[in-house]
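Note that this complex is displayed minus one protein chain, with the remaining chains in position.
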Amino acid sequence: MINLKHPFNLWLFLFAVWLMLSGHYTPLLLTLGLLSTLLVVFIAARAELIDQEMQVVLIKPGVLLYWFWLAGEIVKANIDVCRRILDPRLPISPRMIRVRATQQTELGRVTYANSITLVPGTVTVSVEGDMFTVHALTRETAEDLKGGELDRRVQDVEQRF
Amino acid sequence: MYSIATILILVAIAVGLVRAFRGPTLFDRVMAGNMIGTLTVLLVAVLGFMNGRPEFLDIALVYVLISFVSTIAVLRVYVSRHGDPDSD
Amino acid sequence: MQYLVDIVLLGLLMITGFAIVRMRSLLAVTMLTSIYSLFSALLFVVLDAVDVALTEAAIGAGISTILLLATVALTTEYEKVPGHRSLLPLLVVTLTGAALIYGTLDMPHYGDPNAPVHRHVAPEYIEDTPEEVGVPNVVTSVLASYRGYDTLGEVTVIFTAGVGVLALLGVHLRKRTEQPHDYKMLVVLRVIAKLLFPLILLFALYVLFHGDYGPGGGFQAGVIFATGFVLYALTHGLGNAERVIPPALLGVLAAAGVLLYAAVGIEGMLLGGKFLEYNVLADDPVSGQHLGILLIETGVGITVAAVILIIYFGFVSRRPGGADAQDPS
Partner (left out) sequence: MLDMLLDILSWILLLGGALFLLTGAIGVLRFPDFYSRLHAVSVCDTLGAGMVLLGLMLQGGLTLVTVKLMLIFYFMVFSGPTAVHALAEAAQVSGLDPVEDDPEDG
């Protein structure tokens, strides 16, 4: 599996993005694409950005499963939040909770934090080390999050980046 | 169909704009601006399809990237300056 | 349908404009200004002015918001309540507005094929572009080729603006007090910015080199490129950003872009053509045009990106926590 830690692989990835954007495959534009991607890799290297964390932009089979699962959760949560928006009889009971993230790496924690935010009903407010402060819209979403399934799944996917 | 989607998104933008005017805190306004940004991206995409000019998508792409940076900028400037939320 | 969208967007624009006038908190005004430019960009999209819409998207919603914020951070956050009555100004504005509206009554309708603008040089640009310049995007051929002199002038103006900001604010090379903990807190922002930064830069270059085919060109590309660096500076600290692209280099780049543009013009003269005549740059005129446009767009992009970063660094480096805002130097 390619690893974006290596500048060459980052270049390959960027060139693929270029091809997707461009749509014009003449020698001139391909050369310009080559130069552009090289320039970007050079700047990224100067900025010391090329490391393991770049990995998350890749879509790999193991990670893809996680995204699909998350998409399902997002749809469910969306329907719940929308019902609460539209129906005044369904109450909201907002609260702040703190959860502990069990991921090892910073990237894992960021994935967890952003996954929490992506699911409507919970928003990551702050990240201090492995303690997250999360704002939950209702008691149920808070309990759900504390149940820790999301945390486990992110921890699992963390190994696959 | 595109027209109905366009109208719905325009109404959503107008509703979001009300929140941007009302505030009450700066963060509410930034939030509304951010949401209107997302809606604009989608509206540009839908309009591109409606007028048969999908090259509009480049504009939508620029928006996604740029509006993110400006949201971050507001928050960084504000937090580096202040302690208390602005209520006007 | 078209008219409905036009009218709704114009209405939203007007309401936002009024709200901006009424508000006293300058940060709130900045936010609304960025929303305002979202609407005007949408309006440009509806009017099929794709290049302008892209420019408005990149500048109005992005860099001008950021620069306004930097200004607010340097000055004050609330507008003073005016001490005088605004009745006379209101009268003047109303009269001027009425006069302008009266003036529009004589103007041709929107899209009227007999309007003077559509009968002068515009048809020639549109009809001759395919064979003379050979790029699908007429806006690019007009800006970069037919009216290359104007664009050179504009780039020089931008360069001058950069020089002006440098002269006024200077680049403070003194050691700034960076607070490393400030950036440690931003884990999520930092990681996501790290991922988006190369993609923003790449997208800017894509916009630069595809100006011939779709919306875009050197100006927009420069702005997007600079915005990428602003994101990096916001999330990784100004010190790091200045290490990646030193302010001294920015000055050189700003000048280099203009020089590249002018050099293309002079090269045309050396090869026996006129100033900024691209036809002579290659064996056949169309590929000469292509090459010329590509080079000058690159020049424009370099200058714009460098000048915007000079302005941004100039503003932000004066503000270690806003303490030296009153510094009269």
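Should a chain be cited, it is by its letter among A, B and C, assigned in written order, with residues numbered from 1 in that chain.
What we mean here is this: a residue touches a chain if its C-beta (ideal position, glycine included) is under 8 Å from a C-beta of that chain, and two chains touch if they have at least 3 such contacts.
As the structure is a prediction and not an experimental result, all values here were calculated from the model.
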*asked:* Can you tell me which of A:Leu10, A:Met54 or A:Leu137 touches the chain that was removed from the display?
replied: A:Leu137
*Touching the absent chain in the whole complex: find that residue among A:Val40, A:Met54 or A:Ala113.*
A:Ala113
_Where the unshown chain meets chain B, residue by residue_ = 1-2, 4-5, 8-9, 11-13, 15-16, 18-19, 25, 27-28, 30-32, 34-35, 38-39, 41-42, 45-46, 49, 54, 57-58, 60-61, 64-65, 68, 71-72, 75, 78-79, 82-85
*List the chain C residues touching the unshown chain?*
188-189, 192, 195-196, 199
*asked:* Across the whole complex, list the residues on chain A that are touched by the chain not included here.
replied: 17, 20-21, 23, 71, 74-75, 78, 81-82, 85-86, 92-97, 113-115, 117-126, 133, 135-137, 139, 142
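Rule of thumb we're sticking to: only the chains that are shown with their structure count from here on.
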*Taking each chain's centre as the mean position of its Cα atoms, how many Å separate chain A from chain B?*
21
_Per-residue multi-chain contacts in chain C, two or more chains_ = 199, 203
*Which residues of chain A touch chain C in their complex?*
10, 14, 17-18, 21-22, 24, 28-29, 32-33, 36-37, 39-41, 43-44, 46-47, 49, 53-54, 56-57, 106-107, 109-110, 113-114, 124, 127-128
*What residues on chain B touch chain C, complex-wise?*
3, 6-7, 10, 13-14, 17, 20-21, 23, 26, 29-30, 32-33, 36-37, 40, 43-44, 47-48, 51, 53, 55-56, 58-59, 61-63, 65-70, 72-74, 76-78, 80-81, 86, 88
*Which residues of chain C touch chain B in the complex?*
1, 4-5, 8-9, 12, 15-16, 19, 23-25, 27-28, 30-32, 34-35, 38, 41-42, 45-46, 48, 50, 53-54, 57-58, 61-62, 65-66, 69-70, 72-73, 77, 182, 189, 193, 196, 199-200, 203, 207, 214-216, 220, 224, 227-228, 230-231, 234-235, 321-322
